[in-house]
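Selected chains only, in their assembly positions.
Each chain carries a letter (A and B) given by its place in the written order, and its residues are counted from 1.
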Amino acid sequence: MQPDLLNHAHIASVLQHFRTHSTLVHCMTNDVVQTFTANVLLALGASPAMVIEREEAVQFSAIADALLVNVGTLTADRADAMRAAIHSANEAGKPWTLDPVAVGALDFRSRFCREILSLHPAAIRGNASEIMALAGVSAGGRGVDTTDSASAARPAAEQLARETGAVVAVTGEVDYVTDGNRTLKVIGGAPIMTRIVGTGCALSAVVAASCALPGERLVNVAAASGLFAQAGGEAASESRGPGSFVAAFLDALYHLDGGALA
Amino acid sequence: MQPDLLNHAHIASVLQHFRTHSTLVHCMTNDVVQTFTANVLLALGASPAMVIEREEAVQFSAIADALLVNVGTLTADRADAMRAAIHSANEAGKPWTLDPVAVGALDFRSRFCREILSLHPAAIRGNASEIMALAGVSAGGRGVDTTDSASAARPAAEQLARETGAVVAVTGEVDYVTDGNRTLKVIGGAPIMTRIVGTGCALSAVVAASCALPGERLVNVAAASGLFAQAGGEAASESRGPGSFVAAFLDALYHLDGGALA
């Protein structure tokens, strides 16, 4: 199937939902990106909370509006807590999102990701190598970096969406977001975003939040990518390097202008 | 009782103490705010160290000038280490400060916070919902966010101070700091501070450090809030959004002018 370009009016509409819903996002994510992930969600009007002890994670997944599971610094204890939190979210009818960091490259997390893939994720966001490894069509990337292009991973993303029922976002120079029947293409962003840790992980948190907003899930997830692409482009043009980009990106997310977008 | 407005000369005096004492602060805090907490303490002239393994935490609590216990990403292992560190700090005569993040909303941390409340904290800092939950007068907030105003929590803060012997700071649009007999009011800050993760948690670390400085503890803790309010106001007027605010806030803390304050 040919992908459609995401409509800018849809991005503006989802931005408006972010700013009015104060979505409570339960983030079970890796050690490296916690602060940036929280600040990205706050800049968009969402409310992040990181809760990790098994008992608390189970309790909080039923309270929060959405759950993020990111396996970047997975441990055996965290895997247990994540599994229990996913079951709790599912029982409470709350959507959960998977970020399969470096899946394929490392066996422990690969086994865990394949296992929880059967637990009905609402969305999955990864780079091309991660999505291809998760779909079983390649062996994964180099560390946390992709060795494939997003367009090469589009068929794998569509297959994964059909198999799991999740909306799958494969992000790179261009992003593709698919529910297995329809695929949206998101353009924008900036190359400097690959020189800052956590842009992909933070996008996954925004994807998780978007799954709790009103509207069609496919469009919401694509709009999350679109918000990142828009803010990333603005920030790149207003910063001098990766350090000043981080601040400019959060400022840009905070000030995104729905009217100008639409 | 009617609160008194904190005297600016007191803030200037405590600022001077921060810059000359190089207070060594043992931070047992959550995963999300570690970097920001350390940088805030460093900007004020204090010396942070995060030490978490039980054996080391016990040893270090007796060496450091002050201990911070923040339950934001509490686990069973960390609870054990924190409990042991508190006992060690108490034996060595070092003050410890509690930040009861999201107490009330989650059972595991609520039990832990109630238990350690009997271990003579020097200070407690929380938002309105946390202080009310800790005092037993409400059920807590929504995730890590408050659903109450600081002024509504003032009676609970005063009760908690009388019951525990701690100086209690309830922070929000206005901050109230009380020892149960006398209450100081701190104004300033900026709304953007709620859109950055860790401002409350970092303030708790500064409160912890202030408890090791010379002078009256009530005034020291209120002055810690006053330093944040002053730097927050300056940074808000010099930044364009939450990203640039973080840098501007650390710069403002570093350059706070005691003479101008007084």
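Here is the rule we use: contacts are C-beta pairs under 8 Å (C-beta built on N, C-alpha and C of every residue); 3 or more make two chains touch, one makes a residue touch a chain.
Quick caveat: nothing in here was measured; it's all calculated off a predicted structure.
Q: Starting from the 2 chains in place, I would like the total count of identical chains in the complete complex.
A: In total, this homomeric complex is made of 3 copies.
We adopt the following convention: only the chains that are shown with their structure count from here on.
Q: Which angle of rotation, from 0 to 180°, maps the CA atoms of chain A onto the equivalent atoms of chain B, to the nearest 5?
A: 120
Q: Chain A to chain B: how many Å between their CA centres?
A: The computed centroid separation for chain A versus chain B comes out at 33 Å.
Q: Under the touch definition given earlier, write down the residues of chain B that touch chain A in their complex.
A: Listed in rising order, the residues are 30-33, 35-36, 72-76, 102, 105-109, 142-145, 194-198, 239-244, 246-247.
Q: Hey, which residues of chain A end up touching chain B in the complex?
A: 24, 31, 34-35, 38-39, 42-43, 47-53, 55-56, 59-60, 63-64, 77, 246-252, 254-255
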